[in-house]
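Only one protein chain is missing from this complex, and each of the others stays in its spot.
We just call them A and B in the order they show up, numbering each chain from 1.
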Amino acid sequence: MANDYILEMKQIEIQFPGVKALDKVDFNLKPGEVHSLLGENGAGKSTLIKCLTGVNHKDAGTIILDGKEITPTSPQDAIAMGISTVFQEINLCPNLTVAENIFAGRQPMKHKQVNWKEINKRAEQLMQRFHMDIDVTRPLYVYSTAVQQMVSIARAVDIQAKILILDEPTSSLDDNEVKLLFDVMRELKAEGMGIIFITHFLDQIYQISDRMTILRNGHLVGSYNIDELTKVELVTKMVGKDMDTIFNLKRANVDPDAPYMLTASHIGIKGSVEDVSISLKKGELMGFAGLLGSGRTETAEMLFGVKSAETGEIKKNDKVVNLRQPHDAIANKIAFCPEDRKRDGIIGDLTIRENIALALQARRGFMHPISRKEQDELSDKFIKALGIATPDAEKKIGELSGGNQQKVILARWMATDPDVLILDEPTRGIDVGAKAEIQRLMLEMCDQGQSVIFISSELDEIIRCSNRIEIMRDRQKVAEVNGEGCTQQDILNIIAEGASAVK
Amino acid sequence: MAEKTSASKRQTFWNKVFNPNFIMVYAAILIFLIIYAFGAIMYGKVGFTTLRTFINMFIDNSYYGISAVGMTMVLITGGIDLSVAAVASLTGMIIAYGTGVMGIHPAICILFSFVVGVGLGLLMGATIQYLNVPPFITTLTGMFLARGVCSLISRESLTISHPWIDQLAGWKIYFKHYVDGEWVKVKPIAFINLNFILFIAMILIGFFILQRTRFGRNIYAIGGNEQSAKLMGLPVARTKVLVYGFNGFCSVLAGVAYALYVKSGWNLSLQGGELEAISSAVIGGTLLTGGVGNMLGTLVGVLLKSVIPTLITFNGNLLSWWGKIATGVLLLIFISIQTFITNYSTRKKI
Partner (left out) sequence: MSNKKFNLSDITKSKIFWAVVAELLILFVCLLKRPDFFKISYQPATGMLYGSLIDIINRSAEITIIALGMTLVIALGGTDLSVGALVAVAGAIALKFMRWDVLVYNTPGDYTVKPFALAILVPLFVCVLMGMFNGFLIGVGNIQPIIATLVLMVCGRGVAQIVTNGKQFTTQYSPFRVIGQGHFLALPMPIIITIVVIILMYIFVRKTAFGTFVESVGINRSASRLAGIDATKVIIIVYAITGLLSAISGLIYSSRIMSNDSNNAGLNYEMDAILAVVIGGTNMNGGKFSLAGTVIGSIIIRTIVTFVYYFGIVSEATMAFKALIIAVVIVLQSEPVRNYFSKKFAKKNPALKEA
């Protein structure tokens, strides 16, 4: 009954220099189903998708679409065959209008001219289907990431493809938007479209998928119906290890009399965050919870001097410090792993060694270089300590996987021996194993008397690690709770109540 | 968030008017008007405000204008083309040598120039696209090549004298007005010639291509984000190669216009002309990083650049190098405005 499937990928193999990215992987998709593709980072999900969309070329195996064998050679090709994709990073043109982004390359024409009226009209209708009441004639860059993500989904949906691939479409969406997206996905499913869905959020998989296929290290683990596996089984299959052994973490032990390492009183920037006060003890791990855009990142940026606070004051070890730029913060032994690793974290073409030594070097100033020998020692030490998977320290950081890149950034800051380490979404987009390792490292630092501020959208990891949790909402701090004995529901309630209280 | 988006929706009209991409054009128009008004006040009595002076501003820079049309497109893709002036110069040499020394009809020479210019453009485009050589280096090599061939043809300035060329260059439409029952030429005599028409026609064609064809919209998409454009399934490679080909076409046309204007070919003519074309486009609001720019802006940019020499000529006392400095200062003012606007508009997100 091969005809059941709209898409069949058989024995796909892809060889990258040095590694076999995919080894005899089978994947199939029925019309009218949502099929989740799961695996840790580097498991081969993206490679499989890229093979299907013509970005990477397969070395062996066959792809059968609608009963015909196909070999897509470019994204253009794939779209023509009826394979529409929303890639992980937003792949739209910020300078074009929303409407044009949806219709680029397939604009409705009238008298052999681009029909702008039609484009704008249809785009508006389409966006309304997603309950997005926006002006489609404005350039894309004026809108937030969430809106942009919805636009790219709208484009992919409107192409009227046989197969829709959604590669981590929900990472920048809030709950409401995710719900909207799922509604649309259900509609498309009813229309008979096959949807491949990739996400790191396990809950979402159970909400929307019919089946799932799990990959690990480029190998196929298996395909299952959604009710065949529980979450724990699923993670075990993805990681190849037991969940409990992975997350066997203990909260940091804070001395009640420990001195305050960093205190901020009533800091704020007009129009960004207002009146945030925190006090962080030595050896404490403080979690920052809140929705995206609630002011978590902005607060962290003030504490690191990325944007200097306009009001209030920041004290480090009971001394008032003036943080105008990151350099000032680093001089005061504060460190910061930014949210957008690719944009603000890694220096892609520099080696692991250079990346690790960078912040320490910056603190010393360029006239006092760290000798090559010291650099080698430093990088060797951290590669070993953090378990960075690389043949040697001379590999470019850009060539590492996301989790390993994050570890290098962490090493960069650990090398400066900071008193306070601020981590903004350090576990986003990296696999479960690496997540656990990064959390373990944070807790180890606390044990050594360093303080950590941990920002994350995933409440379970905040609750698991934090001593205290600051809850942000609408650019303000609304509550502070103890990590011990706190549940996800408690925090969600505070966020929701905060909403009604502020409005 | 819901409130905000609907608010932004209500302001559609103002959003359109204050589209940051147009503000540069407004600024260019405004500064042009200020300079023009200044000229009118200072030198109005000696003929600054006449139709003739105004039309001449188009005619005197028509070749740069024609080149700026193609350049605008190249810049919108995020590329750059330094070879344009050399190719235009080469066109002049081919016409001069072909008609003068080899006795070939100029029309054939022009046709041959188009083959050479478009061919070189396509070749450069292909090198940029398929060999990943940066546009700056590729077209710089193209510039050296074209200039070198110019010198190879002749190091002397060659005069172009051919009745067909004279006819084309001499073709004029005079502006007339109705006085006492008959049409008489306006005084001082003002006319439009072939160069004027070529310039305006190319601006219109450029406008049409950019706004009304998929090819044109793909140019913007590539400039916005080439990787995205590829993943959106747009024909990136073809578009990029063709843009350089089209720019080659514009360069040759500019060369023809220049040949008609000076009636000679010289291997060193139009030196630095590529920067004139680039700065006209930039003053008109084209971003060198790509993705932003339009033909109306480029038209105003060209006019702005010709109003300054006009002023200097009318002054009579100022030496020509003040023109260079004024152009530089003007450029500085415009990029400052541009940077300010881009920084401001990207900071504000809905």
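The criterion applied here is as follows: a residue touches a chain if its C-beta (ideal position, glycine included) is under 8 Å from a C-beta of that chain, and two chains touch if they have at least 3 such contacts.
Not measured: the values here are computed from a predicted model.
For the chain left out of this panel, the touching residue among B:55, B:145 or B:296 is B:145. Although one chain is not drawn, the whole complex shows that of B:61, B:77 or B:127 it is B:127 that touches it. Considering A:202, A:358 or A:479, the position touching the chain not shown turns out to be A:358 (whole complex). Summarising the interface, chain A meets the missing chain with residues 304, 306, 325-327, 330, 336, 338, 343-350, 354, 358-359, 361-364, 366-370, 391-392, 412.
The chain not shown here touches chain B at positions 80, 82, 127, 130-134, 136-138, 140-145, 147-149, 151-152, 155, 275, 278-279, 282, 287-289, 319, 321-325, 327-329, 331-332, 335-336, 339, 343.
Criterion: only the chains that are shown with their structure count from here on.
If you check the complex, the residues on chain A that touch chain B are 53, 55, 74-76, 78-80, 85, 87, 90-96, 100, 104-105, 107, 109, 113-114, 132-135, 137-139, 141-144, 147, 155. Residue ranges on chain B touching chain A, taken from their complex, read 2, 5-6, 8-9, 11-12, 15-16, 19-21, 211-214, 216-218, 220-221, 223-225, 227-235, 291-292, 345-346, 348-350.
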